[in-house]
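One protein chain is absent from this view; the other protein chains keep their places.
And now, subunit A:
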Amino acid sequence: MSAAPAYSEDKGGSAGPGEPEYGHDPASGGIFSSDYKRHDDLKEMLDTNKDSLKLEAMKRIVAMIARGKNASDLFPAVVKNVACKNIEVKKLVYVYLVRYAEEQQDLALLSISTFQRGLKDPNQLIRASALRVLSSIRVPIIVPIMMLAIKEAASDMSPYVRKTAAHAIPKLYSLDSDQKDQLIEVIEKLLADKTTLVAGSVVMAFEEVCPERIDLIHKNYRKLCNLLIDVEEWGQVVIISMLTRYARTQFLSPTQNESLLEENAEKAFYGSEEDEAKGAGSEETAAAALPARKPYVMDPDHRLLLRNTKPLLQSRSAAVVMAVAQLYFHLAPKAEVGVIAKALVRLLRSHSEVQYVVLQNVATMSIKRRGMFEPYLKSFYIRSTDPTQIKILKLEVLTNLANETNIPTVLREFQTYIRSMDKDFVAATIQAIGRCATNIGRVRDTCLNGLVQLLSNRDELVVAESVVVIKKLLQMQPAQHGEIIKHLAKLTDNIQVPMARASILWLIGEYCEHVPRIAPDVLRKMAKSFTAEEDIVKLQVINLAAKLYLTNSKQTKLLTQYVLSLAKYDQNYDIRDRARFTRQLIVPSEQGGALSRHAKKLFLAPKPAPVLESSFKDRDHFQLGSLSHLLNAKATGYQELPDWPEEAPDPSVRNVEEEDLSLIETHVGLLGEYTEVPEWTKCSNREKRKEKEKPFYSDSEGESGPTESADSDPESESESDSKSSSESGSGESSSESDNEDQDEDEEKGRGSESEQSEEDDKRKTKKKVPEGKGEASSSDEGSDSSSSSSESEMTSESEEEQLEPASWRRKTPPSSKSAPATKEISLLDLEDFTPPSVQPVSPPAIVSTSLAADLEGLTLTDSTLVPSLLSPVSGIGRQELLHRVAGEGLAVDYTFSRQPFSGDPHMVSVHIHFSNSSDTPIKGLHVGTPKLPAGISIQEFPEIESLAPGESATAVMGINFCDSTQAANFQLCTQTRQFYVSIQPPVGELMAPVFMSENEFKKEQGKLMGMNEITEKLMLPDTCRSDHIVVQKVTATANLGRVPCGTSDEYRFAGRTLTGGSLVLLTLDARPAGAAQLTVNSEKMVIGTMLVKDVIQALTQ
């Protein structure tokens, strides 16, 4: 032992194959000194300047770790090399660090700064790897640093870094669960990510941190469904299993209509008139009626999930196939579940571990849905080379699948199995035959005869198992089988297996009237050998004695007493107890006569035949494919699969904002055939109501897609019908093809990188078009004619809304507010200001709305001023809060007015515009119980009492976002309805302009170097090289004030965050030929990074 480790260590990384020792104690005896020395040697190597020596040393250390040896004493020497230039050394140091940091927390902190530097690296892969290692170091002190890094990475431009951020979330959560709330915010943000790279990882984080926050999924549900096919395999598994749970809470059970179907069929039989009358009535009362009465129509989102997961049954990954299979099993209507059988059977060709898991699940499924696997019966036939555990599972499935028609073939198979050499398997086969016999009455006698024949088998185990099964079968019809009982009685001489002996004794006791002559004799024999029997047999001997005493006391009285006295002195207390109890019962004594009168009833009561059931019977209350299902016990962290809701929750929560839709639309549009299909995704609500009016059988149509069923007028229906027939419908018809187009489109996207990027560009440009159309004043940065277009937009809008104009002036009022503080300097420097941006500062007081309107008109005429002055407006034009479809006629938009909120200077004031496009007045509009993340607070607007049809109104509310870009979620309530809405501020709205001199700016900038400085290079397109366009674009993106500047090619802006009041300084250094460098200095690094991102986007588009 002592020599061995020394030998192997000398060999270092290439440990010999025959190495004998493991996990020895390094501090034992003489080994200690040599160990120490050797580590000295390694330390020396690590301290040299030669990379090759370092590498050699690191390799040896990693080899030690791999073998589970302790190398923690090298920590200081290794950590020094964390910044080594050589990549492999660096990687190995990371491996070491992650392994031992937990044990050497103080020393581990030395390495943190390296990673912090890495987080700022221009290369996305280095940023990602820095974050990965940083978050893997399990040292509680660095939790705040990790939190910051994660938040920052979550808004990184690179999807790969964002993916890494998603991975880091569970790491941090396991280190410090107090961070949950903040992490949920990050998760929420990442869930909104549209790249496939991030989707899987963030859902995994969601499942680990906050699986109960199902509300976070609503908005992302459709996106996840659509992305699913392109997500990598591991992500697919996680997403599918999460969506299964989600669907169970949000949709109605698709099987509920099946019971209804039967019911209705019956009704139709009795008379159609009655039915019709009922049908007419039900339409009126539909809303109030019981949910069960409503004809079931599948939610289009439910359908979307089923449709988008189906292709994944073709995945090469068994885990994905299983995930889809369980989704279908739990969510699909009965008629559609069948599709999974083929794929599951395919998995049976895979490795035996995969088979094991799949068979367990098939066994559970085959109990509920036997028909599904019946065509594949032969695929479950057993080969002699299968491992025993697989054989037994296959047997289970075969037994479940056996029915009247296939039982002959199944039994023939079983017959060959009984001759197998694998005795455990044979025993299981006999059990299976027993189950077939109980389930299928027709073959009961055949089975029984077969089993009786087995009683003469040479193998005792086989015989014993047969006896046990025969006993169960006989209980069902004992009268006809006296012969078999006699045969069994003879076996007591030979069979030694206790369970079998016990079974025989019980049988004889129970049916002693069928074998009146043999029974006492058996008891005699058993009494003789009583002391040598196993406990279980002894108990049955007592039992037999008692029963015989009651029926035939003349012959057996003495025998019984003999047995009871033997039992009285038995070693086992169970047996002693039983003996005492039995004696009291059957032997009448003076005192306890009451019970013994009923002894016969107690002992010889007719007993119900046992039901032979599969051990998989009730396993489906666990989610299939889960660990808990496999173990048939709740595993840690298992999320219950919820029951279907009685009534479907509001489907409109899944409606997404315009932007996402436009993406989908362009997606379709790319193929050149713009179809209205994606429309359904947003107006499911309306459809839903229409669909509900349809008769229940529309479900079969519903399968072919929600668009068809959306229109209930016969014309369009016939149209869609013809459409579906014209398209060679291979089970999936017309409306699906639209979606296919879309998918194909994505497929194309994968085609090649160049193609992809090209398409991306197209998408981006296209995206803007519908946006511009849909909303009056959406962002049109990048369009040359912005000034004129925004002008016209503004005029039209200012007519519409009274309060609106005030927001156009938002640039001025904040300045007036912050101006007094920095008054002197700013006033002094006013001369230096370039005209466009500074002029508006002059109006000092908050202008009344009417005045603002007047001013509006004035400024509009001033063409040179317009762009820079008013651009902020177009930058953050109206955002939709509630679409009129989702809001059932109530449309709500919001704008950031950039005015200081009167109640609280820390609040961002938000103008909310309501318009009622329904034909009934909307009453009592107010904000209901907001559910806000920590720190965020809302100043509600006063209740709007009534909004007549066609009318609009505006209200102002203040939100303190606490210097974060998390969305403020709240409810918008009317008298009848509640809508969940959320306002997410662009980072640029979280600040107010500050005015300062150039010197002051430089001074402040000097204080905010290092970590607080974020620099990014960019190319300014030709369209925005002129001064005022640059200024306009920056101020449009962020609510910042311009700082005068000596050089012409530099632009400076300053502002303070509203809540924290931290300075945000932005410098844009434009160089010739469009190259430029953007620098943001801010204590709030998150805000800084996001700001850089936003500004660059604004400038380069």
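The working rule: a residue touches a chain if its C-beta (ideal position, glycine included) is under 8 Å from a C-beta of that chain, and two chains touch if they have at least 3 such contacts; residues count from 1.
Here is the rule we use: contacts and distances are computed from a predicted model.
Engineer: Of the candidate names "NADH-ubiquinone oxidoreductase chain 6", "AP-3 complex subunit mu-2", "Exosome complex component RRP43" or "AP-3 complex subunit mu isoform X1", which one corresponds to the UniProt protein name of the undepicted chain?
Structural biologist: Hidden chain, UniProt protein name: "AP-3 complex subunit mu-2".
Engineer: I'm checking contacts with the chain that's been left out. Which of A:Tyr356, A:Trp506 or A:Tyr562 qualifies?
Structural biologist: A:Tyr356
Engineer: Which residue from A:Thr249, A:Asn457, A:Gln984 or A:Gln1101 sits in contact with the chain not drawn here?
Structural biologist: A:Asn457
Engineer: Check each of A:Thr249, A:Ser317, A:Ser937 or A:Thr1023 against the chain that is not shown and name the one that touches it.
Structural biologist: A:Ser317
Engineer: With the full complex in mind, choose from A:Asn123, A:Ser177, A:Gln496 or A:Ser529 the residue touching the hidden chain.
Structural biologist: Spelled out, the listed residue whose C-beta touches the missing chain is A:Asn123.
Engineer: In the whole complex, what residues of subunit A lie against the chain that is missing from view?
Structural biologist: Touch with the absent chain occurs at residues 13-17, 19, 22-23, 51-52, 55, 59, 62-63, 65-68, 86-88, 91-92, 94-95, 99, 102, 123-126, 132, 135-136, 138, 158-160, 164, 167-168, 170-171, 174, 197, 201, 204, 208, 229, 232-234, 237, 241, 311, 314-319, 321-323, 342-343, 345-346, 349, 351-354, 356-358, 378-379, 381, 383-385, 387-389, 413, 416, 419-421, 457-459, 625-628, 630-631, 633, 635-639, 740, 743-744, 747, 749-753, 756.
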